[in-house]
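Just one protein chain is left out here, and the rest sit where they should.
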Amino acid sequence: MGMPLELNTLIVTKGNEKRLEENLFVLQKEGYRLYPLEIPVDVRKTLDSNSSGTALIKKVEWEKNTTTITYQLISLNSTN
Amino acid sequence: MGMPLELNTLIVTKGNEKRLEENLFVLQKEGYRLYPLEIPVDVRKTLDSNSSGTALIKKVEWEKNTTTITYQLISLNSTN
Amino acid sequence: MGMPLELNTLIVTKGNEKRLEENLFVLQKEGYRLYPLEIPVDVRKTLDSNSSGTALIKKVEWEKNTTTITYQLISLNSTN
Partner (left out) sequence: MGMPLELNTLIVTKGNEKRLEENLFVLQKEGYRLYPLEIPVDVRKTLDSNSSGTALIKKVEWEKNTTTITYQLISLNSTN
């Protein structure tokens, strides 16, 4: 038994984020994932890409083996 | 820094649960609490009371330093 | 990325526990497993067997994808 979890220390969007408003985004990931709330975390498009910005995770929901996070982008890196 | 969490292995309702339908309940607790989903856990009215039943937690939400769980009662102990 | 974890709410020994002294045991499990410390948890031989007793986990170690727990048996069920 036991409940599988994944401890995550950054947000990897894979381009699946949806904008709710201005700088607030929602992202769904498979499985139950543990993210720190209200702590600045790196946002990346892929695991190996550079940081695209920093976010605060405002909400985490676990249901049906899916994790939904709502995060607020607090800074943006212009990487070009 | 760091995010304070509490690892919980049973549901203590303190009578604050709200019935959504038949055997589905929702309960709010202060702070961020980690509960196992989809695993049978004990339900008690207080920490020291006897088990009042067994439940499966179907959903966990963390937001604004509050944890909201939705659980399905799968067995009931008649304690009288 | 992310670190896979398993949230465990009881101890399933599969007969692999080693007695350190009187009622103190050590048990190794594969993977990183999150157990509650200093909280009474059920001890079972297999996941489906009856509870063989109750224990307090005194120590948890994670290293090389292995979890080692040290637990103190605080009550024993005679199931025969």
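Side notes on the structure shown:
Order as written gives the chain letters A, B and C; numbering starts at 1 within each chain.
In this text, a residue touches a chain if its C-beta (ideal position, glycine included) is under 8 Å from a C-beta of that chain, and two chains touch if they have at least 3 such contacts.
Values in this document were obtained by computation on a predicted structure and should not be read as measured data.
Of the listed residues B:V12, B:V26 or B:I39, the one in contact with the hidden chain in the full complex is B:V12.
Contact with the chain not shown here comes from a single listed residue; of A:M3, A:L34 or A:I69, that residue is A:L34. Summarising the interface, subunit C meets the missing chain with residues 1-3, 32, 34, 36-39, 58-63.
Think of the hidden chain as still there; on subunit A it touches residues 7, 9, 34, 36, 39, 41. With the whole complex as reference, residues 1-10, 12, 33-34, 47 of subunit B touch the missing chain.
The criterion applied here is as follows: only the chains that are shown with their structure count from here on.
Each chain gets a centre from the mean of its Cα atoms; for subunit B and subunit C, those two points are 23 Å apart. Counting only residues that touch two or more partner chains, subunit C has 7, 9, 34.
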